[in-house]
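For this view, one protein chain was removed and the others were kept in their places.
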Amino acid sequence: MRPSMRLPFREALYVCSNCRSEAPRRISPLARQIRHYASDSPSVLERTRSSLWKGNKAPGPADPYTGESQLVPGAEKGEGDLAAPAEGEELQDGSAYVQAQTWDGLKRIGHTKEQVWKFNGRSPVDEYERFGADVTPKPIPAAAHQAAVEISLMAMLGKDLASVSEIGEHYEQIQELIDGCAVGSSETQQWNTGLRFPDQQTMEALIFVFNQVGVQTEKTIESPETFISQEKTSAEAPRDLSLADPVVKFAFIKRFSQLTGRRIPDAAITSSTTVGEIIASLSTALKEKPINVSKKLARQASVGALPPNIQFSKKRLSKGDEDESLGRKKAIYTELIRRGLIVRKQRGNKNRTIEKATGLEPEY
Amino acid sequence: MPVKGIRTVTAARNGVGAFILQCKRLDFHYCNFGGSSRGMLAFLTQTLPRFAKENPQIEIRVSPRHQKHPMIKGQYINGNEKSICVRNLEPEDILKKAMILKDASGDKLKRTKKPITSLNESVRGIWSPYHGDLRGV
């Protein structure tokens, strides 16, 4: 809505904050017209009042609201304000003023977008690291097991489950401890009671470690811990672990994706309700990588399985390669350099040289 | 000097003594990523070593040409070049194309009207009207 259409803001004694911010930018055509042509004539309200009363003798005092607007000072003399001090400065600093001959040392006003980084430099905010970059990808079963153990631990400690992902890679000793644990599948719904430790020491160590993660809590573990029996040490997460709880599901998938280094498809996330289903969705083979012919041939050549009349190259054979094998490349380049068609450039203090053909490439 | 010698050059008869295969080079071009090179990639890694071993007199060059269809080019002793595009072909079909290039002479294809050409004179000689039984009119 344009407030100025209803009431020219010059006339209005009260302008709301929205209109005030809008007003200088969007001056209505009507207001502009009024400002332009009717500066000497009575204001709109005055004229309206006189027309209402049919004559110049309107009863009562003049409209107390008519007059200079108090609330938007400087709205009309904004441009004048800018120009005035500049003139004043010029007059004041006239003695010290030296006209610049070049633009060196002048204050730089404005810059293009590309130059922003040049002036400001790179800030730490600009650094980007992809999610999971600090973790070496693990095989799927191991990752699932580790994620299950860690989330069970966090659930045991009653902490925010998703904060597990703040941990990058564990130290080797802790990793061994985690690998030694198992998640029981008997009570599939309870993540906070399903964890089984190999022994008391491990439990204490892990609880200590995971207590450091996220917000510190002083929750004591009073639930009776069950330790795993000796014969059952399979380091694999039970497939029927439930992911019904969205919080658990989010935390598990986040951690699992981080550990495997693979993106889990949305369809798999929404459709799966257990850990097993997530694993199954990932177990489809990745897209087959194309055969690298030169690598394969190189391997065969190193064994001696290639006859001597095969020659292969990693890169496309260019005219320059043919020139070199024919021996005329040296002559071509000698002549190009001599004629100044190839310029040697020194760049920076790294002593790196680039060759750049300023002219056309040699025609063959 | 009663008789002078006329200098000439002996003419080659390929195959009378040694036989020189006319295809001297085969260039195999492929793309590592293009789908039309799928068969070519399999051919190069599996069939080509055997093909090269069977034809040691051909220089074989394998080089990639990205974003292009796979191609076999043959260079011949007479200086000509023949090329066959082998896009979307299976390895065994590519082998057939390579054999076509290998067996070609490098000349343009032309219709052979007479089955035999020879540098030697005719054994029977040319018929002469002045010899043999002359008949009076």
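Order of writing sets the chain letters: A and B. Residues in each chain are counted from 1.
By our rule, a contact is a pair of C-beta atoms (placed from the backbone, for glycine too) under 8 Å apart; a residue touches a chain by one contact, two chains touch by 3 or more.
Basically, contacts and distances are computed from a predicted model.
Considering only "Large ribosomal subunit protein mL44", "Cullin-2", "Pyruvate dehydrogenase E1 component subunit alpha" or "Ubiquitin/SUMO-activating enzyme E1 protein", the record for the omitted chain gives "Large ribosomal subunit protein mL44", by its UniProt protein name.
Listed residues B:Leu41, B:Ile58 or B:Leu101: the one in touch with the omitted chain is B:Ile58.
Interface residues of subunit B facing the missing partner chain: 1-14, 16-18, 20-21, 24-25, 56-61, 77, 119-121, 128, 130-131, 134.
Although one chain is not drawn, its touching partners on subunit A can still be listed: residues 307-311, 320-321, 323-331, 333-334, 337-338, 342, 344, 353, 355.
Heads up, the rule we're going with is that only the chains that are shown with their structure count from here on.
Put simply, subunit A touches subunit B in their complex at residues 290-294, 296-297, 300, 305-317. By the touch criterion stated above, subunit B contacts subunit A in their complex at residues 30, 32-33, 41-42, 44-45, 48-49, 52-53, 55-66.
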